[in-house]
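For this view, one protein chain was removed and the others were kept in their places.
And now, subunit A:
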Amino acid sequence: MAEMTEEKLAEFLEPLKEILSRYEKKERYLIPVLQEAQEEYGYLPEEVMKEIALGLNLSLSQVYGVVTFYSQFHQQPRGNNIIRVCMGTACHVRGGEGILNAIKDELGIEAGETTDDLEFTLESVACIGACGLAPVIMVNDDTHGRLTPEKVPEIMAKYK
């Protein structure tokens, strides 16, 4: 993230301060605060992590350690639409790999990447628990099941 002036930074951190004001200064609230902050900013830039460390009376390394441990937290900007392709067992044996490849081709990005226009982020996940519908993907909070690679462009089109 480009350097911000102090004023800009204060303005940028305003929503975060509101989030922090609702929690006690305790380590146990680190994960909920990170979750809310990520909801607000879309990801967790360094400035946000620093402010959270201050706000909860933790060291930055503690915050960084937790952020990098859990797969839910991201340090890079994310797309408007998050595509999670299930690579769980049921999806694996029913062709999840082919679905992932079809989406990669459609968007021109690899798993873990975001399109340049910040429209889509593609992720592969272990299991979204909709095994009866394998292979499945989730786009944001919508689950799409019983997929074939041919159905991929149609689904992607809905979110463009």
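Rule of thumb we're sticking to: a contact is a pair of C-beta atoms (placed from the backbone, for glycine too) under 8 Å apart; a residue touches a chain by one contact, two chains touch by 3 or more; residues count from 1.
Just so it is clear, contacts and distances are computed from a predicted model.
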**Complete:** Name check vs UniProt for the chain missing from the figure, options "Thiazole synthase", "NADP-reducing hydrogenase subunit HndC", "ABC transporter permease" or "FAD binding domain-containing protein", returns "NADP-reducing hydrogenase subunit HndC"
**Request:** Would you write out the residues of subunit A that touch the absent chain, in ascending order?
**Result:** 26-32, 34-35, 65-66, 69-73, 87-90, 92-94, 125-134, 136, 141-146
